[in-house]
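This part shows chain A:
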Amino acid sequence: MKCILKQMVAGSVLSVGLAAFGATAALAEQMKLAVTTSFHNSGLADVLLPEIQKDLDLEVQLLVVGTGQAIRLGEAGDVDAILVHSRKAEEAFLAAGHGTHRREIMYNDFVFIGPADDAAGIAQAGSAADALGQIARAEALFVSRGDDSGTHKKELSLWRAAGQDPEGFGSWYRAVGAGMGAALNTASGMGAYIMSDRASWLNFGNKAGLALLFAGDPVLFNQYAYLPVNPEKHDHVKTDHAAALEDWLTSAKAAKLINGYQIGGEALFVFNAE
Partner candidate 1 sequence: MALLPLKIEGACLGRRGRRWIGPVDLELAGQGTTIVIGPNGSGKTSLLRMMHGLERLREGSLRWSCPLEEARRKQAFVFQTPIMMRRSVLDNLAYPLRLGGMDRKAAQAEAEAWLDRVDLAPAARRDALRLSGGERQKLALARALIRSPEVLFLDEPCAALDGRATREIEAILQGASTSGTRLVMSTHDMGQARRLADEVIFVLGGRVHEYSPADRFFDQPETPQASAFLRGDIVE
Partner candidate 2 sequence: MSDLWLGLQQAVWLVITLNGDLVEITLRSLQVTLTALVVASALALPLAALLAVRRFRWRRSVIAVLNALMGLPPVVVGLIVYVTLSRSGPLGVLGLLFTPTAMVIAQVIIIVPLIASIAHQSLRELWSDYHDLLISMNTTQRQRIATLLWDGRRALLTAALAGFGRAIGEVGAIMVVGGNIDHATRVLTTAIALETGKGEFAMALALGFVLIALALLVNLAIHWLGQTERGGRW
């Protein structure tokens, strides 16, 4: 009796292990899209993907990585399209023939976060460059993504615009080599300044002691662009799906959803596809 019971349990454990594969493989149309962590952390994907599934009968599988890795995934042909926000990297990607074209979809903005008491006093700064200059002069703790992501590249370009060279910074400049969320966790733990996209910041659950101190400088605007992977380089790429998704993302319906997306009463993205 006990033996039979055991065999049944063993059998069911095995079937859980082996059978479920068929289920995942048998779904409808799928495509893979590499997106940046900052986009994913905004939560906008959770609004858009179900609509896309409904309208196009297309399951968009998101690979959430830094811009650097997203570009690499596109180059290797491991995804069908990428949605990123680092203009220079995008142009290099196109120049090397990895993508067919670049389509601007929307933008959001970056903000400076720091300890609520704001020892470096950046809340009163006149521009993003001023704010960074003050942090550097005060040598206040600053957490950098340090992961070659779009946000990281943006941060580096802002330092340069402020006449500073991150290479020469002292130990107050902490490059953590992590995604936005992990970097925010680190900043929260150390009471450090950090640059974040607004969406990640608003959705971040561990704000403890941190506050949004500076925003609004136009140089902080962050343009998202959609780049389908070039089928001439990788013939397995699902060009049709990628094109359908592009049409949807630039449609009036997408515009309404993107512009209407809010966290805590604040709009995050501005649709600007042409």
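Basis for inclusion: all candidates are chains of the complex that A comes from, given by their letters.
One rule holds for everything that comes next: a residue touches a chain if its C-beta (ideal position, glycine included) is under 8 Å from a C-beta of that chain, and two chains touch if they have at least 3 such contacts; residues count from 1.
In this text the structure is predicted, and so the values were computed from the model without any measurement.
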Fill in: Interface partner of chain A in the complex, by touch - 1 or 2
2
Worksheet item: Hey, which residues of chain A end up touching candidate 2 in the complex?
Response: 2-3, 6, 9-10, 13-14, 16-18, 20-21, 24-25, 32, 37, 41, 59, 61-65, 75-78, 179-182, 184-185, 188, 203-207, 234, 236
